[in-house]
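Here the complex is missing one protein chain, while the rest keep their positions.
Each chain gets a letter, A, B and C, in the order it is written, and its residues are counted from 1.
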């Protein structure tokens, strides 16, 4: 890890202490700009009217859910291959955040679908893949919860994440194939072949805002995870603190 | 800024997104507060974290 | 007298929701099963709408059954089952409390998740309400009947699958009346109440037979 030895949790916590406020401030600013652009400068879509504004949170959320999973995959490699001590902390911290972004993508996709397709849920190839990804996130979080020892849980989750990462393109392909196979009517493509700059810019700004939000939350969650491990270690020490059994074993002990 | 006939859906999706993000943020902050409280309580009982004696070199995990 | 009932209920609830408990996993299994079926059946929303209640009910049945094999197995593994038998409390009541705690930890989340999953199956609001109501009334029966299977297979190493095989036939009436009540709310030949009340009766019957049969099976299982 080059100059900054992030492997040492204490130094990592100090780094987070310094970086976090700035990151959070920047995130708020970019969010404000993005929201303003999404609502005021971006024109309405000739077909969908104002509902296109939902795209400004739906698409970034979907991107984020994919980005977060790839970060978890990289962390899993860190755990298994490079044995980086903070890798499984990063992976475990990222899972709930990834699940939340996937949930947002699903909800906004469904709310966007209602005015466009008339029903809240359509088994569209992209939405379905995001749903499968959501189940994979929840599965990973459940796997972490079932194991007591964080090191063992980290390794198991790393393997599952990598297997999932390898499978994602396969799932995407098969869902597309499954979708076109059964598809009665062609679904209106969500984003046109070329997105008009006045819509593309707010989209990119919102994507940047979401990414910043992810890193803020990820650092905070990682910090929690490190503190949780310290707490566990200290509790083990506390239990092992062999207080001398009370010497005075008086005969009437049971009275 | 007219949100057109389907404004309900637009507002709903933005509100739900804000709700989800806030829920996550609150969960992380609450988790942090609980961890700090537990750590403080243990520190009170005199369980100190062992200082890593040797200077850290390479990927040395935090020996506690 | 009731001090031990509340402490047993609280403990079972805590164990189910703590790390390693079956609460969260049950709902995830339910979500996974309901999501997988359209991949087999195809994304045709009208078809899904028609068989939606059946998918939700079968998902709930499987999720309950597979969550039940730890009902007594966990206690047997760490030796608590022996002490539960020796504690001098009516075993039928102990089993009843354990079943209720398991239902609250595993069954209720299923009922709460059903409306959300019904959206994936394109059910109209009326059907969603009906399915949720039938699941609320029916899942306790699944737990009580499943407890019989759990107590019979408690001594087996891999009792989980055998449990499902033993119990599915017993749970068929609950499934039939549950799904028909949900369908009756939508299509009109049969009024909603008739199958629904039979379903409630089935639950009450299971609430009596389940604990009694399970207690008997547990007494013989000790060796």
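Worth pointing out:
Note that in this section a residue touches a chain if its C-beta (ideal position, glycine included) is under 8 Å from a C-beta of that chain, and two chains touch if they have at least 3 such contacts.
In this text, contacts and distances are computed from a predicted model.
Taken from the listed names "Phosphoribosylformylglycinamidine synthase subunit PurS", "Hydrogenase maturation factor", "ABC transporter ATP-binding protein" or "Heme exporter protein A", the protein name that UniProt assigns to the chain not shown is "Heme exporter protein A". The hidden chain, counted over the whole complex, makes contact with A, C.
From the options C:62, C:85, C:136 or C:186, the residue with contact to the chain not on display is C:85.
Against the chain not shown here, subunit C presents residues 3-4, 7-8, 11, 14-15, 18-21, 77-80, 82-89, 222-223.
Residues touching the missing chain, restricted to subunit A, are 148, 235-236, 238-246, 249, 251-255 (touch as defined at the top).
Note that in this section only the chains that are shown with their structure count from here on.
Centre-to-centre, using mean CA coordinates, subunit A is 32 Å away from subunit C.
Taking the mean of the C-alpha atoms as each chain's centre, subunit B and subunit C sit 35 Å apart.
Annotation for subunit A: no residues touch 2 or more other chains. By the touch rule above, subunit B contacts subunit A in their complex via residues 1-7, 9-10, 12-14, 16-17, 20-21, 23-25, 27-29, 31-32, 35-36, 38-39, 42, 45, 47, 49, 52, 56, 58-62, 64.
Those residues of subunit A whose C-beta lies close enough to touch subunit C in the complex are 110, 119-123, 128, 131-132, 135, 138-139, 142, 145-148, 175, 178-179, 181-184. Interface of subunit A with subunit B (complex): residues 1, 5, 7-11, 39-40, 44, 49-51, 53-54, 57-58, 61, 83-85, 96-97, 100, 103-104, 107-108, 111-112, 114-115, 213, 217, 220-221, 223-224, 227-228, 230-231, 233-235, 237-238, 241.
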